[in-house]
Every structure is written in structure tokens, then in C-alpha cells.
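Left out: one protein chain. Kept in place: all the others.
Right, subunit A next:
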């Protein structure tokens, strides 16, 4: 089935004696927008690493575009945006367009020059995230929200079919966070890019996403977002193992 982009089947992963993920199964199809939510230490980051092929599961299988993740080579079909906080040193001497252009590294191939129309591609990618006016700026001069847009542009430049974002809004204020999520929604609707978003901001994204997965070592719920909204209270109780009250997360958590 070619329209399944990510397929986890009965995946488990352990760090030493600590079980990070326990028999997890998940399917992400073309054009879907998934929110992966869960408390700190619930295995969300492990899930991302497994999908990106950075680590291999103990048991079960991870497939990307129908291929085993460990064998998957067309990484440019996946755009990855990590938590801003650990991504880079803000004094790094690079312009916004140099950063975005580096999204073409894999596609261009080892020892080859960037394509002749790279500048044009950079501009297009920056336009898609509304950052074209900042092309010549130093990346360190931008605000956190603007930097994350630039990193989205870096992912977009290789025309990915799937974007994976690991808590991209940590450290970004609420106002910019909302416009950031709106932009993700547009990319999903207008360009048909499937998105897997790991997030703390359940309230903000619930309107936007098509599917939700609740992770806490195992997946406690996965399905369409309407169903999640309807059954939220009972899902949460089951998920945390005890009744929980909704708390406002403010600027998001500290990550995992």
C-alpha cells in the first residue's frame, strides 16, 4: 500500500532495563496530520528516533514509504524539525538562506555542487513560511519563532512528502506559536504534506490535526481527532493511569 508513509508494527524499545516503548503500532498515511502527545519521558522522542531510523527497535518493525526504516535511503522525502532549544548555537555565523540551502545537502549528493537554481528554491521555501524578507539576516538575529520557520523552510526545500516535528514550539511565546501551527495546517492542506507533530500543546492543535496518538510507553489511543475530542476524559484517565485534570501548559514543557 503505497499511501502508508509510516508504519510501526508491534515496536518495542528499551534503554537498558528501562522500557521506553512497549508494543507500539501506528500507521500514518498520505495527507494526514498527526499530533503525538504524551507526558515527559513517555517515549515520544524515542518514537521519533525510531521513525527517523536513528535507532533500531528491539522487536517489531518500522517501515517508511513501505521500506524498512534502517534500509530507507531517500531521507529527503522526510522533512525533520527538532526542538529549537538544542538545535544550534545562536552565535553561529550563517545567514538564513545558507541554512535553508543546507536542506538540499542530501538531495544534491556527496561531493556535488548545489544545483544552479538553488537560490530560487531557497526563496520559494522562504516564501512558503513567510520569511523571504529575512534571507540575508544572520540566523542568530531572529526570534525563536522565526528560527523555527526557517527550519521548516529548510525541510520544505527538498519537497518532502512527510514532515516530522519534535516539539517545535518549546520556548516560543503563545502568539507566535499559534501562527506557527496555522502555517503547519496550511502546508498540510494546501501542499498535501503529511505531518507528524510531537507536542505538548494539545489544546492549540486539536482543531488543526486530523489524527491524535497518545503515547505513554504504549499507545493509549490513536485515531481521528474528533474521536479523541469526544472521548478525551476517559482516554486521559486510561493514559496516565489515574484521573487527570486538564492543566494549561503555558509555554510548553521542558521536553524529554
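The rule we apply is simple: a residue touches a chain if its C-beta (ideal position, glycine included) is under 8 Å from a C-beta of that chain, and two chains touch if they have at least 3 such contacts; residues count from 1.
The definition used in the following text is that contacts and distances are computed from a predicted model.
Undergrad: Assuming one chain is omitted from the figure, identify its UniProt name from "CDGSH iron-sulfur domain-containing protein", "Asp23/Gls24 family envelope stress response protein", "Zinc transport system permease protein" or "Xanthine dehydrogenase family protein subunit M".
TA: In UniProt, the chain that is not shown appears as "Zinc transport system permease protein".
Undergrad: Give the residue, chosen from A:46, A:82, A:148 or A:216, that touches the chain omitted from the document.
TA: Here the residue in touch with the unshown chain is A:82.
Undergrad: Given the contact definition stated above, which residue among A:12, A:56 or A:108 touches the chain not shown here?
TA: Residue touching the absent chain, from the options given: A:108.
Undergrad: Could I get the residues of subunit A that touch the absent chain, sorted low to high?
TA: 52-54, 73, 75-76, 78, 80, 82, 86-89, 91-95, 97-99, 101-102, 104-106, 108, 110-111, 114, 136-138, 141-143, 151, 154
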